[in-house]
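The complex appears here without one of its protein chains, the remainder shown in place.
A and B are the chain letters, set down in written order, and residue numbers restart from 1 in every chain.
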Amino acid sequence: MTKSPNKGTLSRWLLSGEWQSHRVQAAVAVIAIALGVALGFAIHLINAAAFSEFSAAARSLSGQSDLEVRSPQATFDESIYPVLVQRDNVELANPVLELDVAIPGSSQERKDGTLKILGLDIFRASLMAPDLIGIPGEDKLFDILADDAIFLSPAAMEWLGVKQGDPLPLRVGTQTITLRIAGSLTRARTGQRIGVMDIGAAQWRFRRIGQLSRIELKLAPGIDRVAFKTALEQQLEPRGQYQITETADQETRVANMSRAYRVNLNMLAMVALFTGTFLVFSTQALSVVRRRHQFALLRVLGLTRRQLLTQVLFEGGALGAVGSLAGLALGYATAATALHYFGGDLGGGFFTGVKPTVYFDPLAAAVFFILGLGITLLGSAAPAWEAATAKPAQALKSGSEDIALSKLATPWPGLLCLASGALFTQLPPIFDLPVFGYLAVAQLLTGGIVLMPRFAALVFSAVSSAVGNRTSGTAGATPALTTLALARLANAPNQAAIALGGVLASFTLMVAMAIMVASFRVSVDDWLKHILPADIYLRTAMSGDTRGLTPDEIKALAAIPGIARADFFRSSKLTLDPGRPSIALIARPIDMTDPGNTLPMTGEAIAPALLPKDAIPIWVSEAMVDLYGYTPGKQVTLPIANPAPGFVIAGVWRDYGRQFGAVQMQLADYQRLTGDRLVNDAALWLENGITPEQVIASMRRLPFGDALEFSEPGQIRALSLNIFDRSFAVTYLLEGVAVIIGLLGVAASFSAQAFARTKEFGMLRHIGMTRRQILGMLAVEGCLLTALGAVLGFVLGWCISLILVFIVNPQSFHWTMQLSLPWKGLLGVALVLMASAAMTALASGRHAVSGNAIRAVREDW
Amino acid sequence: MLELRHIGKAYASGRQVLANLSYTLGAGEYVAIMGESGVGKSTLLNLIAGLDVPDTGEILINGVAMSSLDDDAATRLRRKEFGFIFQAFHILPHLTLSQNIALPLLLNGASIERAEPMLDAVGLGGRGHHFPHQLSGGELQRIAIARALVHRPKLVLADEPTGNLDPDTARDILMLMRREIKANGASGIIVTHSHAAAATADRVLALTKDGLHPVAPAKVANAAAPAVSADSHHSG
Partner (left out) sequence: MQPFKCNPAYVDHSNRQQHSVSRAARISFQRASFLAAFFIITWFGAAIGFAASPQLSPVIQGVPLAFPHDFGAHPDFRNEWWYATGWLETPEKKSLGFQVTFFRVATQHDRSNPSRFAPQQLIIAHAALSDPAAGKLLHDQKSAREGFGLAYTKEGNTNVKLNDWYFVREENGRYETSITADNFMLQLSLIPTQAPMLQDLNGFSRKGPRPEQASYYYSEPQLQVTGTVTRDGKEIAVNGIAWLDHEWSTAYLDPAAEGWDWVGANLDDGSSLMAFRIRSKDGSKVWAYAGIRDPSGRFTKFEPEQVTFEPQRNWRSPRTNATYPVEMRIRTGSTEWLLTPLQDDQELDSRQSTGSVYWEGAVTITRDGKPAGRGYYEMTGYVEPLTL
C-alpha cells in the first residue's frame, strides 16, 4: 500500500468523525459562507446583468456609429446635418431626434411615465442600426414613412398594454397627440421600451422642427477616428456648441450613472461575506480548541506539524469549498429570481426600461469561489497555526483551552487596524469612489473585533469584582449563577470573545447602516419640506422632453383667482462633459435678498450684494462642486446660448434628487439669454381661505386643464420618501442577512462551547447545581455577552456611520446630510439580539446538560 | 536501544527535576520506573519521546541523538519507533476502535490490515466497529495497548497505564501489556508508582534526585506479591 492513500484515509476519518459529531456547527459555517458568497455573487450578477443590458440597450440605439455629434443641450439645429453628410471620409451620417415623451395620465400608474421615442431617417438608420427598423403590417409598408405612425418595441407594447393598430396618445406640452401603432420593433432588445418613427414626422409632431438630438457618423474604412474627431472639433462652428463623442464615451457615461450605486451595493454584499469570515473563524477556532487533546495525541502518535496544519486548513477549506459552491448556486438562483420578478434595478432606479437576464459569469464565479474559500482559509489559519505549534505534552493536559486562544488577544493588530482606519478617513476618493472610506470601515470593524477579547476580559473582570464585592455574604442561587457566569466570562475572555465576534460584526454593521439610512431619510425629509414651500404644484407631465407650458398658458394659469403667488420653473438638461451624465438646469424665480429662502443652501454662498454688478448668478448643487469644481465665486460659462454666456457661482445648495449635478438660475435670466419661453412646472401659493380644490377646479376648466397634473407638497413628500425607502429595500435585506449570519455565529459558538464544557457542567451537577440553574447560567452568559456586543457594536457602528454619512455618501453621491440616530429602533434590535442570543445559548446548553453527569466527569473529552 | 547521557531538565518555574541522569536500555528490555510524585517521571518520558527537549545531556535512540532531529524528524522517529500508553487512555472518541488502532499504521503509511489481529490480541475481537464511548476503562486501555503496538514499535512508553483502573482490571492490563510488548519484540518503559505494576517489568528502577537506581526484585515482589505471583516467571 502506498503512503498517500493512507494519509488521505486518516484525513478523511478525522474529518468525517469531527463533522458527524458536530454536524450543526459544520452546517452553520457552511451556511454562513454560502450566504455571504450567495449574496455577493447574486448582487454582482444582478448588477452586471442590469448594467450590461442597460449599456447594450443604450448602444443599440446608436448602432454601429464611430462618432456622435451632440450638443451640450438636449437638441441642436439641424443645419449642420448636410455639412456632415457631405464631409470627406464620412461614409454615413445618421440624424436622430431622441425624446422621452410623456404618456398621458400615466404618472400615477407607472413609475416612469415616459416613452423613449427615436425619430429616424429610415434610409440612413437602416444602414447604421438595422435593429431599430419597425416591421409594418402587411400591405402597409409605407407606414415606415408615415407622418402619424409609430413602431413600438414588444416591451413598450406590453408596458403600455397596446398592440399593432391601436392609437397611442402622447403628451406634447398641454396637448395630446395620437399616433397609430403601425408595427413592432421585433429586433429591439428584450425589455427595451422604445418607439421609432420617421424623423420628419417626429420633428413635426413633437414640435422640434429643425432640431436634432445627435448625428451619428460612420467613417470611411481606414480613417483615423481620433484625427477625424480632432479636425471636426476645430472646424464645427460655433465652437463649444457641439460635442463629438465616441461610443466609448457613451459607455463611460452609462457606467458613471450607476457606478456609485453598484459599488455601494457590492460593498454591502462584501460586508455579509466579511461577517461570514468571523463565523468561520469562530467555528474553526472553537473546534480546534475543543480538539486540543486530540491534536496533541495525534502529534504524540506521530503527526507532523505540517500535517496537522494541513489537516485543520483542509477542514476549513472543505467547509469553504462546500459553502462557496452552495453560495454560487444560491446566488445564481437568487439573481435569476430577482431579475425575473423585480428587474435589474433592485429599486435603485438606475436601470429602468430594460429587462436583463442573468448570465452565468465563470470569471466572477471563480472570483467569488476563491473569495469564499480564501476567507474560510483565512478564518482557519490562526486556529490551525495554534494547533500545530502547541506543545503536545502540555496540550494533553486539560484546562489549557483559554491559554490556546490567548495568542489571539494581542492588542497590537487591533490597535493598528483602528489607527489605519482613522487614517483612511482622511484620504480623498479614488476615481470618484470612496475606496478609503470603505477600507476605513473594514479596518474599524476588524480592529474592534480583534480587540474584543481584551475588552471583554477588562469589562467582565471589572463587573465581576464589583458584583462580587456587593453580593459577598448574601446567599441564594441567582447571585451564584451571575457570579459563575461573570467569572467564566472574565477568566476565559477569549472563548467568550469569539462568540461575540459574529454578534459584534453584524450588530455594528446594522447600527452603522441604520444610522446612515436614518440620517439620510431625515435629511431628505427636511430637504423636501424646504424645497416644497408652496400649496400646490402643477405640471403637464411628470417627466419627459415634451412637457411644457406656453406663455399664453402661463398667463391663463396666473390669472386664476385665489392665487397669491405663482412661480414657474423651466428645467432642461445640459451635458457639460460627454463622459458624464447630463446635469439639470433649473430656471426659476430666486429670492435675491436671500437665496436661502428659495434654495436649501449648504452654507457656502456669496451674499447677492457682494456679487459683481453685471454678473449673472447661478447656484449649484454639491455635486457640481465635486464633479466640475464649481466653487462659489468662480466664473463659468454654460452653453445655453450662442455665444455661451458667463455666470458667477453664487452659492451651493443641497440636492438629494440629482446626484450628477444641477444648476439653478433666475428664470428671467434664462429667458433673456435663451429666448426659451416654455416652462415645465409651477408652484402656486394660495390666498388665505382658498382651498387647493377650488383652484384646481378652476384650472381644470381651462381649455388645456385636462393635461395638468396637480400635487400637494404632502403627496410629493410621501411619494419621494416612498421611492427613498424602496431604493433602500435592498440595503435592509442585506442588513438582515448580516444579522442572521451573526446570530448563526452566536449559535455555533455557544453550542460548541457548551459541548466543550460538558465536563464542567457535569462537575457543577455533582456539586449540587440543577440543570435549570446551569441553563440559567448559560442564559446569563449569553445575555451578558450580547449586551457587551451590543454596546460595543453600537459604539463601533456609530463610528462607522460617521464614515458612511460624512465620507462614503458625499464621495459616492455628492451630497451631505445631517446625522440622526434612530434610538428606538436600535434599542429594539439590541434587545431582540440579546434575547435571541440568550435563547440560542439556552438551546445549545440543553444538549450539553442532558447527558450523564458522572460519565461527563469521567470522560476525558 | 535507548541511551540517556547526563540528562538535566528544569521546569519553567526553575525547579530542577532531572540532573545528570544516565541510563542505557537494551533491546527487548522491559523496565518500570518508580518514584514519588513530582520527581520527574512523566518529564523523563516526554524527553525520551522527543516531546520535550532536555536542558543538558543527550538522548540517543539506536545511536541517533534526539537533539540532532528537528521537530519533523523527531515526529517521524516517534511514530515509527514508539508506542504510547497513557493513564487517561486517549482514545479518539469519533473514530471506531479499529480506526483508533489503525492510526499509527496510517501515520506510518502502512497497511492497516494488522489492526484487526491486534484487536483480537487484546481480547476485543469483533468489536472493531464500536465507538470508544461503548467501552469500559479497562477495555479502552486494551485499545490503547493495541494502538501502541500495532505498528511494531521498538519502544513502548507507558505513563501510569493503570492509574485510572480498579486493581483487578489493572492486573489484567499489566499482564496483557507485558505479553504484547514481549510478543512484538519491543522494549518497554512503564512509569508508575504502583509496586504491583512495577513488578510486571523485567527490572525496576527508582527515579530520585540522584538519578535512576535499580531496585531489588525481591523488594518489589514482596510489595506486589499478589499481582506478580500469577506471572512470576517473567520477572527476573
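The criterion applied here is as follows: a residue touches a chain if its C-beta (ideal position, glycine included) is under 8 Å from a C-beta of that chain, and two chains touch if they have at least 3 such contacts.
As the structure is a prediction and not an experimental result, all values here were calculated from the model.
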Q: Just list which of the chains on display the missing one touches.
A: A
**Q.** Residue among A:Glu98, A:Asp198 or A:Asp249 that touches the chain left out of view
**A.** A:Asp198
**Q.** Sole contact to the chain not displayed, among A:Leu15, A:Ala58 or A:Ile122
**A.** A:Ile122
Q) Which of A:Leu15, A:Leu145 or A:Leu821 touches the chain that is not shown? A) A:Leu145
Q. Hey, which of A:Leu15, A:Ile135 or A:Ala255 is the one touching the hidden chain?
A. A:Ile135
Q. Contacts of chain A with the missing chain: which residues?
A. 78, 81-82, 85-86, 95, 119, 121-124, 126, 130, 133, 135-136, 138-148, 198-201, 203-204, 209-210
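Assume only the chains that are shown with their structure count from here on.
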Q. Any idea how many Å lie between the Cα centroids of chain A and chain B?
A. 65
Q: Could you pull out which chain B residues touch chain A in their complex?
A: 46, 49, 51-52, 71-72, 75-76, 78-80, 82, 84, 86, 88-90, 92-95, 99, 103-112, 133, 147
Q: Enumerate the contact residues on chain A facing chain B in the complex.
A: 1-4, 6-7, 9-10, 13-14, 17-18, 20-21, 293-294, 297-306, 391-393, 396, 859-861
